[in-house]
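Before anything else, here's the structure in question.
One chain of protein is taken out of this complex; the other chains stay put.
Chain IDs A, B and C follow the sequence of writing; residue 1 opens each chain.
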Amino acid sequence: YYNKLIFEISKPGRVGYSLPQSDFGNYSLADLPQSLRRTAPAELPEVSELDVVRHYTNVSNKNFGVETGFYPLGSCTMKYNPKINEEMAALPAFTSLHPRQSEESVQGALRLYYELAHALAEISGLAEFTLNPFAGAHGELTGLMLMRQYHIKRGDLKRTKVIVPDSAHGTNPASAAVCGLEIVEVPSTPEGTIDVAKLEPLLDDTIAGIMMTNPNTLGIFEKEIPQIAKLVHGCGGLLYYDGANLNPLLGRCRPGDMGFDIMHINLHKTFSTPHGGGGPGSGPVGVAAALVDYLPRPRVVKHGDRYAVEGSADSLGSVSGFFGNFGVMMRAYAYILSLGKENLKHAGELATLNANYVKESLKDCYYLPIEGICKHEFVFDGLLDKSTGVTTLDVAKRLLDYGYHAPTIYFPLLFHQSIMIEPTETESKETLDEFIEAMRTVAREAIDDPEMVKSAPHVTPVRRLDETTAAKNPILRFKDLNY
Amino acid sequence: YYNKLIFEISKPGRVGYSLPQSDFGNYSLADLPQSLRRTAPAELPEVSELDVVRHYTNVSNKNFGVETGFYPLGSCTMKYNPKINEEMAALPAFTSLHPRQSEESVQGALRLYYELAHALAEISGLAEFTLNPFAGAHGELTGLMLMRQYHIKRGDLKRTKVIVPDSAHGTNPASAAVCGLEIVEVPSTPEGTIDVAKLEPLLDDTIAGIMMTNPNTLGIFEKEIPQIAKLVHGCGGLLYYDGANLNPLLGRCRPGDMGFDIMHINLHKTFSTPHGGGGPGSGPVGVAAALVDYLPRPRVVKHGDRYAVEGSADSLGSVSGFFGNFGVMMRAYAYILSLGKENLKHAGELATLNANYVKESLKDCYYLPIEGICKHEFVFDGLLDKSTGVTTLDVAKRLLDYGYHAPTIYFPLLFHQSIMIEPTETESKETLDEFIEAMRTVAREAIDDPEMVKSAPHVTPVRRLDETTAAKNPILRFKDLNY
Amino acid sequence: MYKYFPHTESDIAEMLERIGVSSLDDLYAEIPESIRFDKDYNLHQSMSEDEVRSYFKELGNLNHPLISFAGGGAYDHYSPSVIAQLIARSEYLTAYTPYQPEISQGTLQYIFEFQSMICELTGMECCNASMYDGATATAEAMLMAIAHAKKRNKVIISRTVSERVIAVVETYARFHGVVLDYIPEKEGVTDKAAMEQMLAADDVAGVIVSTPNRYGIIEDFTGFAESTHAHKTLFIVNADPSAMAVLKTPGEWGADIACGDGQSLGMPLNFGGPYVGYLAATRDLVRKLPGRIVGATKDVDGKRAFVLTLQAREQHIRRQKANSNICSNQSLMALYVTIYMALMGKRGLQEVNEKSYAGAHYLCDKLLATGKFSLCFDKPFLKEFAVRTTLNREKLLKHLEEKGFLAGIPVEGTDDALLFCVTEKRTREEIDNLVSLIEQEG
Partner (left out) sequence: MYKYFPHTESDIAEMLERIGVSSLDDLYAEIPESIRFDKDYNLHQSMSEDEVRSYFKELGNLNHPLISFAGGGAYDHYSPSVIAQLIARSEYLTAYTPYQPEISQGTLQYIFEFQSMICELTGMECCNASMYDGATATAEAMLMAIAHAKKRNKVIISRTVSERVIAVVETYARFHGVVLDYIPEKEGVTDKAAMEQMLAADDVAGVIVSTPNRYGIIEDFTGFAESTHAHKTLFIVNADPSAMAVLKTPGEWGADIACGDGQSLGMPLNFGGPYVGYLAATRDLVRKLPGRIVGATKDVDGKRAFVLTLQAREQHIRRQKANSNICSNQSLMALYVTIYMALMGKRGLQEVNEKSYAGAHYLCDKLLATGKFSLCFDKPFLKEFAVRTTLNREKLLKHLEEKGFLAGIPVEGTDDALLFCVTEKRTREEIDNLVSLIEQEG
């Protein structure tokens, strides 16, 4: 087990780089005033190239990726990240472009941006997209800014509240708060969907809009959505669609058609770009026609057969230094071109098939609080047998021993022992069957040998961590490690 | 531990590819006569793209490469394989070239071939190189063909014997045999070098030449080489240099200057191209001026500033379908350009430094049969303490538990318990110190707990294998596996 | 079936049977008919891999990569070959956020190394796991100041900060209800006296400046920390991390927060992204830092290990009470720059700056020598500098573009100034060619 930090293999005098000889004569940094220069050099590592390569190879082996094994992480859509996307994103004809080159010299890049935006618009049933937001949460923030900008530009300044279901992702309320909106929670029915009866009284002229996911975080399709849309629009609010759960609806149902005015899409979920250990993602935001002028700058538009960069006067402003995570867009567009209209639809329905198959295969061991057909994911509320003392955390940790990533746990907050499973469409029946068997084994172990489950994992690179001390006395850099 | 074969995850109907729709009308393979078509389809796997990616990722994790850890494999020069070489070898401007394009359209590729050949000539002190041979052994064969062609073209047809030291690599005698030469072994002195006194009587007009490595497989420089060259040349024979051990001499001593007429180089050793689990390598062969006309076809030559493909009438013929392993040449040339004349020399001397350092640090635990300064490698004859019953095989297997690749064992054949260690120049003192410590630990364990060492390895993906049954009842394909 | 979907027909049939429905359509039965999408998307049909390659090649041919003498937030530094190949390892590339630390030590460890190195470069005491880019990192720094101040909702930012950064900070400020004011510039640098006047009302939560600034000038922040701290105001410095290997760091200037874009640490230009933002602070602000933070700890066997820590700050716990909504960041790009910093190391990053400095000053002198350029400000600079030209700027840029050069970028708000940048990648030959093309002009 490799457990060194790069600093711990450093030695003065080693180098891992080569730079060209320069021949610019007598110019020297030493001519800069001493008062503007740092006094001591930064203590970066001094290592050879092989040191670096071996280090980050060995460090990588302590990680688990989609290509290592099954990753049934609910609400994260850990589907296969196709290799052709990586190949396309590495093309020098794109990677070498400076973001401030002239429009004339980046027509290919602008066209790609434009075409991807329009493909997303078609898939969503909305009028237009910006691809600038960097991630899902950033898309949410941008989307809420659009919502506010819409009301502000209409002079409708009272609308400072946004309705969020109690089952929402944590980013929803956080994004609303960053955007200066007050959160109003709407409770769920026992079936896990928005309680329309309780929504109605909340709707007045202070409501900027509602943020929803559909299917929601329980994987349940909110079938009252036409009525909700009517009610919210009726009170002058807008509907925001959190696209984190878009995958199962591909080819079946479009947010725009459901009545949503604004949405974001996580390219790193539905459109197969890699999660990269926590980014870079990409969170394009789409809007209905009435909001197009408020989209952030820069905007890529088409005049005849030329592409141009613009920004309307009514734009909400900029949310990114340049065009967003362009490299991620290249991957997502390669994916859309690869699947084409016919396979996009299959992706959605097979993701739904996989989720329901796992759900039905395990509901005799794990407690399924909400019955019925789910979409891309579903939630168990812990083990069916509550007598063992084995928690959802224990189940999750024990699954690591069996070579699986754990499902999402303790979310949504509606249940105490949530286990949220999303298999995605790229997993085979055999993989699901093996996972089902592992889940069943853990359920049996919880009865037969609860202590063993509670002390899991046993065969991972490290075992359970002391998170309390880590938070109490945070050691956040090498310099602060004491031996 | 992942232990499936790709066939075992196959299921009828799955696919892992996409091909374009074709639109050529009614042409159909079914129009071929049935008698020319296979009757049943080949039972290749049917798997999805993710299946394939996950499978070969998991399978890779059962392997150990230079980037996993230290690889002190004697006579194999397992140095770091620089990443820039891989980047250069992947350039589409080269990888997309058909080998039968016109000279005019491949001037860059021909120039690279030509320049690399001439750099190798400069490094070796020889007149010219062919890069066509695919590997070291193939280079040997080509070199011996050159030797024979030389004598044949001079009408000197009696020369059918080649002298090989008893310490030589197995490929030396095997190559000679394939080339139709009879092998005459010359014994080593107790100091491990060629016994010149015993060489002299062997030299007569039936001798085509001698094959040598220098430093030899014990890592010892054959300092009598000027005299040997004089003797062999004196009898009308040629000297062949096996370049497997060239690395330590870089910048210090050139085979051509030592008197060698022919040599091969392993680009996958001295010039840092990856071994790839057993290839592709590349075995360029260089010759002194008198042999240039005998080089194999095709030859790349330069006229003015244009590069052309030729083959002389006296050429020995072809040894390859096209130009050899061109992709490997690209890597080697990137390496030579990167190091430049100044660093090539450092590579050799630091490789020598590393070998001597390990040797001196372990000779109190392992039996060093030949004292003195070695070059890139050296040989122990097992543990110093012979009483434990722990063999060289056991030591090697135990090292695997400590995260090292084993040294080369039971070669050279001069000793019964050979342990041949070649650290290469890309390893740091810290890595060597840790390895030395592990070797010392194993020596202690051999005394304290010999059974544990004899049953090693204990923590590898698999443990010792039943090689006897494998050879007695060979199962060589999936179809023959019985469950 | 398609290559990304492993379902055979018999698989589907068996799975439907277990679910107890008879078709895939049945899985969508609850969707009201009025909102079902029963057409085909108006999109291209499935392209095979080679068709995708051809299409991207066609698009690529519409781009014109140029030899870059432009900076302005995106720098053409040397990218070591090692990095792209290491970050492509699927264990890094295809992993999720390290919420299961037992099988995510790879990600957690490199983030810890990233935090450590960014602290070294910036002279700060703690740092988070990365931000989207330098502009949003600066906006988040502003939000930190607001959250820290509690009762103040004003932040002031120097006009010498890059206009790209200001644009994003403005957006965040407007929607978050932050009053954003501007410290005027004076001879190309922040007007310190004006800043002090603005601080006097004791209502400013934070001051934002940058170095090098939008003109490439290395600003002198002597006394800035004292002035801001005297008014209980946070001092925020947006700093190019590459340049921090040689310039006085935010830490040395007494900053409370440092932020900026890591693109200068060897990342490809990539038409503007993905890059990586960083956000670092003094130790006492650690609980105000947004986003993920990795800390060292031990496992139950006593093995050193790393974990996401201080999560109580984050959106998934605090929801609307979080200081930030950041969730996904630019983790893989943090790995990119971590490997870059490891390779370049203590000496290499200094050398990058030395060579960039020499090249930039060489170009600057040659441009001045043509007689067609004059410095906008006579202030110390590193790799970027602003000059006014007597030539027609737009015509010049277009002409040089046709010759394969990106000859700087127009300085916003002027019609005759250009911001040039020279990194260690630019050779003397390239510079001489550029200058002689300019000499031939008008």
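The definition used in the following text is that a residue touches a chain if its C-beta (ideal position, glycine included) is under 8 Å from a C-beta of that chain, and two chains touch if they have at least 3 such contacts.
Computed from a predicted model, the values in this text were never measured in an experiment.
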Which displayed chains the unshown chain touches: A, B, C
Residue touching the undisplayed chain, where the options are B:L202, B:L231 or B:L400: B:L400
Absent-chain contact - pick from B:N216, B:N247, B:N325 or B:T391: B:N325
On chain C, residues whose C-beta touches the chain left out of the figure: 3, 48-50, 78, 80-81, 85, 88-89, 343, 425
Interface residues of chain A (partner: the chain not displayed): 11-21, 47-51, 53, 57, 82-84, 86-87
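The criterion applied here is as follows: only the chains that are shown with their structure count from here on.
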Which of B-C and A-C has more C-beta pairs touching across its chains: A-C
Centroid spacing, where centroids are CA-atom means, of chain A and chain B in whole angstrom: 47
Between chain C and chain B, distance of the C-alpha-averaged centres to the nearest whole Å: 46
Distance between the centres, which are taken as Cα means, of chain C and chain A, whole angstrom: 19
Numbers and ranges of chain A residues touching at least 2 other chains: 14, 49, 53, 57, 61, 66-68, 80, 82, 338, 426-428
Per-residue overlap in chain C, given as positions that touch at least 2 other chains: 1-2, 4-6, 11, 46-47, 49, 51, 82, 84, 90
